[in-house]
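Sharing a structure below in structure tokens format, with a few things to ask.
Heads up, one of the protein chains got dropped from this complex, but the rest are sitting where they should.
Read from first to last, the chains carry the letters A, B, C, D, E and F; within each, the first residue is number 1.
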Amino acid sequence: MAKRLIPCLNRVLIEKIIPPSKTSAGILLPESTSKLNSGKVVAVGPGHHDREGKLIPVSVKEGDTVLLPEYGGTEVKLDDKEYHLFRDDDILGTLHE
Amino acid sequence: MAKRLIPCLNRVLIEKIIPPSKTSAGILLPESTSKLNSGKVVAVGPGHHDREGKLIPVSVKEGDTVLLPEYGGTEVKLDDKEYHLFRDDDILGTLHE
Amino acid sequence: MAKRLIPCLNRVLIEKIIPPSKTSAGILLPESTSKLNSGKVVAVGPGHHDREGKLIPVSVKEGDTVLLPEYGGTEVKLDDKEYHLFRDDDILGTLHE
Amino acid sequence: MAKRLIPCLNRVLIEKIIPPSKTSAGILLPESTSKLNSGKVVAVGPGHHDREGKLIPVSVKEGDTVLLPEYGGTEVKLDDKEYHLFRDDDILGTLHE
Amino acid sequence: MAKRLIPCLNRVLIEKIIPPSKTSAGILLPESTSKLNSGKVVAVGPGHHDREGKLIPVSVKEGDTVLLPEYGGTEVKLDDKEYHLFRDDDILGTLHE
Amino acid sequence: MAKRLIPCLNRVLIEKIIPPSKTSAGILLPESTSKLNSGKVVAVGPGHHDREGKLIPVSVKEGDTVLLPEYGGTEVKLDDKEYHLFRDDDILGTLHE
Partner (left out) sequence: MAKRLIPCLNRVLIEKIIPPSKTSAGILLPESTSKLNSGKVVAVGPGHHDREGKLIPVSVKEGDTVLLPEYGGTEVKLDDKEYHLFRDDDILGTLHE
């Protein structure tokens, strides 16, 4: 039975996207091609309470592709698959084709 | 008579789960298999007051299996059994099969 | 006339419990037996004002047995008896048989 | 398909304006001519929640020309084009001809 | 004409009590006898405004005997008499016979 | 076309006043004459949101002569003219003849 993690408070569980080293036609991409530090949102927490006790929901949702900061995030291994936990306010933005 | 601890404010009493070193069939697991730092919630505090004085209850409950951060937590021995006290907002998430 | 101290704001006056070195039958306890850093609540302050000016009462009461953090607390000697003053939010929890 | 980034919370995506090294008539500008650290707003986040949970929108909008602080900002490469992400409250002002 | 000081905000003017070195019968007290760092409240400020602008009065009053922290306090000499100014929330408690 | 800067949030654009080195009658002023670090307000931002989301306007206005702190402020060159950007709460006061 696979393990599932529901993040607490305003944490977001993300599976990092490994940038392709080759084009779809199989051509090796030069090292310098920009590599976006991005990932897929797998699960989100309920949000956090502001000082008035109101629940502020997380600003991204399951399935979003998000741009991640260079540093930070907590590594989590579930059934030998690697994920990262970020706080909602550390996520830089959502990526759209 | 066993000692029971009711945590104060938003603290959570947790009994750590020792990851199995063998499979259920008795086969030794390689060292590298991912070891989740997790535990069972034994008792929770009443929660903490936000700045408006409202009581924000703890986000996990007794019986939950939770994912713990690598560091932190206060070790507590009750009747020679080892527990750990964490603040609610240090708990990373709840684990579900 | 004994001196009595009423703590200010959210402070709690505690008399530390010295863990027994022998069992009730007089047998010396091994050094390693877990020694709980606990104490008896002797007096509590009125509580502190949250940002809205509302009074948040102290979460423990006179007579409670409480679990104390390893460090912290201010030593106070009243009539040659030793007490410790802790802030309410430093107390880890209440102990119950 | 070009990648588009929608910044989270009160972040602002900016394309820096490279100050001209020549006048429109082609004359080389002396090194000392003042070089404004400015840029064009490409996209803005929804804003951030204040302590009351109210959403405070970002104070600049798409298309604005803004004056940037000397330091700070996160570099982001989208389809090999360079952008910078700034927090709304780090932007110094809007420039108008 | 003696100088009088009315403390500002939540400050408290205190005259320290010098612990007796002899018993009332004139017997020298051993050095080790506990010396309480205490004092008499001479004047109190009006209190301070919480974040909502409400005035939170000082928690001790003129004439109270108070227990002082080991460190802190601002020394003030008025007409060659020595006093100390403490913030209300630094005062540990009130002493009662 | 001259460039105009509208400061963001509670920033204030100031043109520093260079203290005269001679009296109006042309007499050289001694070095030691007090030199006020002052300036003219050229433009002000809309103000900043307090924690309740209310807009707190800037406390000085265009045309005011203001006293500036010894340090701080961000230098900004617009069309080779030098200005300084200060945060409203860093400005010491307004000067009046």
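Keep this in mind: contacts are C-beta pairs under 8 Å (C-beta built on N, C-alpha and C of every residue); 3 or more make two chains touch, one makes a residue touch a chain.
This is a predicted model, so every value here is computed, not measured.
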- Taking the full complex into account, what residues of subunit F touch the chain not shown? 33-34, 36, 50-52, 54, 56, 59-60, 66-67, 69-70, 88-89, 91-97
- Item | Touching residues on subunit E - with respect to the absent chain | 1-9, 11, 13, 43, 45-46, 49-53, 74, 76-80, 85
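The definition used in the following text is that only the chains that are shown with their structure count from here on.
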- Query: Could you state the distance in Å from the CA-based centre of subunit A to that of subunit C?
  - Reply: 44
- Whole-Å gap separating subunit D and subunit F, where each centre is the average of the chain's CA atoms: 25
- Query: In whole angstrom, how far does the Cα centroid of subunit B sit from the Cα centroid of subunit F?
  - Reply: 55
- Query: Using the touch rule from the top of the page, what residues of subunit C touch 2 or more other chains?
  - Reply: 50-52
- Item | Pairwise touch network: line, ring, star, complete, or other | line
- Message: Run through the chains and report each pair that touches.
- Response: A-B, A-D, B-C, C-E, D-F
